[in-house]
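Here the complex is missing a single protein chain, while all its other protein chains stay put.
Up next is chain A:
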Amino acid sequence: MKTIAIHSYRGGTGKTNIALSMAECLARREKKVFLVDFDLRAPSLESFFEYKPSYFVNDFLTGRCDAKDVFVKAEGFNDGLFLGFASSEIREIKEAMREDKRKQMKILSRILNGKDLLKDEVDYLIVDTAPGLRYSSTNVILSSDLVLLVSTLDKSDLDGTKRMIEEIHEILDMPHFVIINKVPEGVSGEEVSKEVGDKLSQKMICTILCYCEVMSLRGRQTIFHQQPEHPFSRAIEEIVDKIS
């Protein structure tokens, strides 16, 4: 099993769309994929589906169920995609955000043990995370085999991504790649490289343009699911080629 964390410095860079599309892409390639929403502060995977799960990731983290109990089989994805949702109840969100060190230590331990339980049955565990450096995302990064950092061309986004790489991924010796998303139409490849800078360019595996069609789906469906030939979908295929 390969564990891939989808992370970013700032919110709204396209993590959830990319994570779900990659998961679907791998499932179409006959892989068994577990996708889990670890953005405990603002869960959003649920808006793409209509499942009512018996257990949420939050239940697993607090010891109310086992890792496998969280996952629901997604219908119509080649039988290869399983989803773990985070609870959007405010009470659960507050609890998950508590920065209590001992509690967070227990959570990290649950994640490491949960991964061990899944590892023989699953090809890819894809984890959608909360942006920035908080416990929920740091726990996931520490438990991953690969981190994909999604950034836009915004200066603060690029600067923050670079700092995170220098202070976390490089120190941990954690394999990582950068995806630049929402590149405005008409910006040349050269311009992108210049904005992104040498350091991030070396780690960049894909640039995705900004498409109104993605936005018009309003977080109810991915363009990947709807239009496999769309340039966004082709970019996802390209990312999956590079990481698998």
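The rule is simple: a residue touches a chain if its C-beta (ideal position, glycine included) is under 8 Å from a C-beta of that chain, and two chains touch if they have at least 3 such contacts; residues count from 1.
We adopt the following convention: contacts and distances are computed from a predicted model.
Among the names given as "Coenzyme PQQ synthesis protein E-like protein", "Succinate dehydrogenase / fumarate reductase iron-sulfur subunit", "Transcriptional regulator" or "NOP58 family protein", UniProt records the absent chain under the name "Transcriptional regulator".
Only one of the listed residues, A:V72, A:L142, A:V187 or A:I243, touches the absent chain: A:L142. Screening A:S44, A:T62, A:N78 or A:Q104 against the full complex identifies A:Q104 as the residue touching the chain left out. Of the candidate positions A:I168, A:V183, A:I223 or A:I239, contact with the unshown chain belongs to A:I168. For chain A, the list of residues touching the undisplayed chain reads 101-102, 104-105, 108-109, 112-113, 116, 135, 138-139, 142, 168, 171-173.
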